[in-house]
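Some notes on the structure that comes next.
Missing here is one protein chain; the remaining ones are kept as they sit in the complex.
Entry: chain A
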Amino acid sequence: MCLGIPGQIVEITDADRQMAMADVSGVRREVSLTPVATGPLEDLLGQWVLIHVGFAMAVIDADEAAATLEALRGLGEAQETLEAMAEGQRALEGVQ
């Protein structure tokens, strides 16, 4: 549970709350940009970030993102994280 997963920022969804849509291995998930918001949020569009429990914790380059994703897949952690995201979605919808 302590490992982040790479995602690419595709859209700013709520500038006031510093929220953005990220593409995580083909899954779209809203994340907070607060930890990496050192400048205008628009600068983060298209960037790769390391996402941990819904927060972009670090900006990384595309190569690092690819390598990290592969390492996570090797450990089965990528799948686990994507499942946790889906589970979180179900929890919001009140499906038990």
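General remarks:
The rule we apply is simple: contacts are C-beta pairs under 8 Å (C-beta built on N, C-alpha and C of every residue); 3 or more make two chains touch, one makes a residue touch a chain; residues count from 1.
In this text, contacts and distances are computed from a predicted model.
The protein name that UniProt records for the chain not on display, among "Sarcosine oxidase subunit delta", "D-methionine transport system ATP-binding protein", "Aspartyl/glutamyl-tRNA(Asn/Gln) amidotransferase subunit C" or "Hydrogenase maturation factor", is "Hydrogenase maturation factor".
Hidden from this view is one chain, which touches chain A at 1-4, 17, 29-30, 32, 34-38, 50, 52-55, 57-58, 60-61, 64, 67-68, 70-71, 74-77, 81, 83-85, 87-89, 91-92, 96.
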